[in-house]
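Missing here is one protein chain; the remaining ones are kept as they sit in the complex.
Chain naming follows the written order as A and B, and within any one chain the residues start at number 1.
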Amino acid sequence: MKKLIAVLLTACMLFTTCGKNKKQNENGNVTITFWHSFVASTIPALEDLISQFEKEHPGIKINAQYVPTGDALIQKLITAIQSKTAPDISWIHSDFLADLVDADAIYEMAHFIEGENGLSQEELSDIYPALMQYASLRKKIYSIPMEATNLALIYNKDLFRKAGYDAERPPQTWDELKTYAIKLSEDYNHDGIYDQIGFFVPVYPSSGPLSGWMTWQWIPYLWQAGGYIVNEDQTEVLYNSKAGVQALTLWKEIYDSLNLSSFTVDYDVAFASQRVAMSMDGPWNLPRFNNIMKNIDWAFAPLPEGPEKRATVVGGEYLVIFKQSPHPDESWTFIRWIIRPDVQARWAMKSGYLPVRQSVKSVPEFTQYLEENPNFKVFVDQMEVAQAQRPLDNFGLQITRHIAEAIEAATLGGMDPQEALNRSAEKSNKLLKSVQKE
Amino acid sequence: MNQQQYINRQHRKNFITGILFLTPTLVIFSMFILFPVLFSFFLSFHKWNMFSSSQSFIGFANYQRLLTDPEFWQVLKQTIMYTLGTVPLNMIIALFLAMMLNKKIKGKKFLRTAFFTPVIISPVAAALIWRWIYDPNFGLLNYATGFFGIPPVNWLNDSRAAMAALIIMGVWKNLGINMVLFSAGLQGIPDTYYEAAEMDGAGRWSKFWNITLPMLTPTTFFIMIMSMISSFQVFDIVYVLTSGGPMGSTKVMVFYMYEYAFKFFEMGYASAVAYIFFAMLAVLTLLQVKYMRTRSGYEGV
Partner (left out) sequence: MATNNVKIQKLGKSILTHGVIYLLAFITIAPFIWMILTSLKDISDIFVYPPKWFPDKIQWNNYARAFQAAPFGRYYLNSIFVAVTVTLGQLITCSMAAYAFARLKFWGRDVLFYIFLGTMMIPYQVTMIPSFMVLHWLGWIDSYQALIVPGLASAFGTFLLRQFFLTIPKELEEAAYIDGCSKFRVLWQIILPLSKPALATLAIFTFMGTFNDFIWALIVVNSEHLRTVQLGLAVFRDRYITDWDLLMAGSVMATLPILIVFFFAQKYFIKGITLSGIKG
């Protein structure tokens, strides 16, 4: 017992001492702490990016710290802000930007953009406008996108051929999507449950971690039908309009006719085992799919065109600078550097994410890369029709949840789409009214 | 020195020793447990998004809003269902296993470890296989129940079945905890009691009712209280298995509270939820204490 305690005490001392000698600021260098949530497979690309930056900026060191994503990142940020131990830069998802702004925790980007080392109007408008919309709140820019993503259709060419479809011509319209979805479904053992699904409609519990993922995939359909989530002055939601009903009806019809409530497998597992013919996904999965699905002939294609127009939704991660940071200008230098076209090209090719600037497409290496990677090109091309939802100034999280509840109610719950959307809209409008009163 | 003085002195001495014994625990307890608990009580009367540095006082508004939210009542009902579904089942199976493993069984070490593994393995990994077990098309459970002529059930997407699915996984996950606790409790019963009873010709059931159960009272009481608390606080397996779905049918108390705290950033409201169900748990616990005391007259509760 005594021995054990002695060993522990020594261990304790050892641990603390070797922790201490790692402190920053050795020779006048500035160290920027940067929180990110890249998964293991993307980290080499990030390390490459950082070493490149440090080579070009000898006075600045980047200390990239991995923080688990989702709720963990939020909890981490909350406690860090409260204890004044926030990093200099963090990546965030746009859904909780409003709370960071309301807490006065982050800089408004105008502070840097208009500064000496700022961005010209030209450069600023070179960033995809949809991304800048997500990066802003109440018409002010609070973050800068580090990379872009969007949503496309993934389909199994072999199953297309088997069903007698042209494998190079995925569905172009909603009607085609519906007929393809039904024709590509198979019930091998005739037990009344489809063993192969034509189109996976991403319905998840609205209360769960995939709720936002579901809404994110539904929103493009709302736009394709010409709809909006909220009106211009944010006094009323519009997702229960005719367009909303159309979009939700499309999902519901496919969901019901394929009896998808009996299909509880993860869609990527199902797709890889040839049980799903069409599904939707983003570019982040490209490297993984290349690895898992070597034996299948598959491809990405743009989302089908809706009754009104083509549209997809953008995502991506956004960088913010904390007011607690002792080195805001050096932090900006890093962000400013990341969005340089050549850096963006290099980062996109290594990480599999999409560049945030339109001019990257004219970087020669990138043009060549696109030709060699047609699936990646689908996403880059789709950026032209990629939209962002009008940023919700208040109750963004709750309203997104309400939409998810409507989707779940109409598909899994079997409710009439109009009624489901109206119920949710009523809740959302009540919240929006409470803001107006204040 | 008269007797009264002696007792008083003894009490004072006990008080000092008691405090001394409690000091290490009390210091840490008050800093990291008691203060946070009281602070969240304070928060339940405030509005706070956790990012900002100040809380605004809103009186009983959180409680008022909570009690008028129909979802809260639904969640309460579902939490009680989950608790009623898991606690008795878990305790009975755990006691059965603990007693079996106290007997002549080959491979006790292996068996104990086997029953304890669900407690150890990460809920994320566990959910992966449970989702497969519950799969309506290829799932093992429907395959097994098919032998008894039970028609296939859509376990995770049917609002009525999902709670049952959650309860089954909940019992599986925490069985090992109570098994270990009962095992430890059984070890504490002196063999002499059984020997004496055997000499009096007592049968197996009589020994169980007259020796095992009464002697286990402090352990049983502990397990009951702890199981109830942990069932009321079930979160991990809900999060990974059903995420509260379908249609909110497996949303339980802590899940609901967690959503308000870390999805909508309303810590004040979340704290109010915590205190409402603290009140309920406290009442339930006191009732149990009363019941156990009158029934067994044992001071161990």
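In this text, a residue touches a chain if its C-beta (ideal position, glycine included) is under 8 Å from a C-beta of that chain, and two chains touch if they have at least 3 such contacts.
Nothing here was measured: the structure is a model prediction, and the numbers come from that model.
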*Which of these touches the unseen chain: B:Ile28, B:Leu67, B:Ile92 or B:Ile150?*
B:Ile28
_subunit B, residues in touch with the chain not shown (by the definition above)_ = 11, 14-15, 17-19, 21-22, 24-29, 31-37, 39-40, 43, 50, 97, 100-101, 104-106, 108-122, 124-126, 128-130, 132, 135, 138, 172, 175-177, 180-181, 183-185, 187-193, 196, 215, 218-219, 221-222, 225-226, 229, 232-233, 235, 254, 257-258, 261-262, 267, 270-271, 274-275, 277-278, 281-282, 285, 299-300
*asked:* In the complete complex, the non-displayed chain touches which residues of subunit A?
replied: 4-5, 8, 11-12, 15-16, 18-19, 22, 37, 39-41, 43, 65-66, 68-70, 72, 75-76, 78-80, 82-83, 85, 209, 213, 265, 268-270, 272-273, 275, 282, 284-285, 288, 291-295
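Throughout what follows, only the chains that are shown with their structure count from here on.
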*In the complex of these two chains, what residues of subunit B are touching subunit A?*
49-53, 131, 134-137, 154, 156-157, 239, 242-248, 251, 255, 259, 262-265
*List of subunit A residues in touch with subunit B within their complex*: 71, 74-75, 77-78, 81-82, 96, 99-100, 102-105, 193, 195, 204-211, 261-265, 397-398, 401, 408-409, 412-413
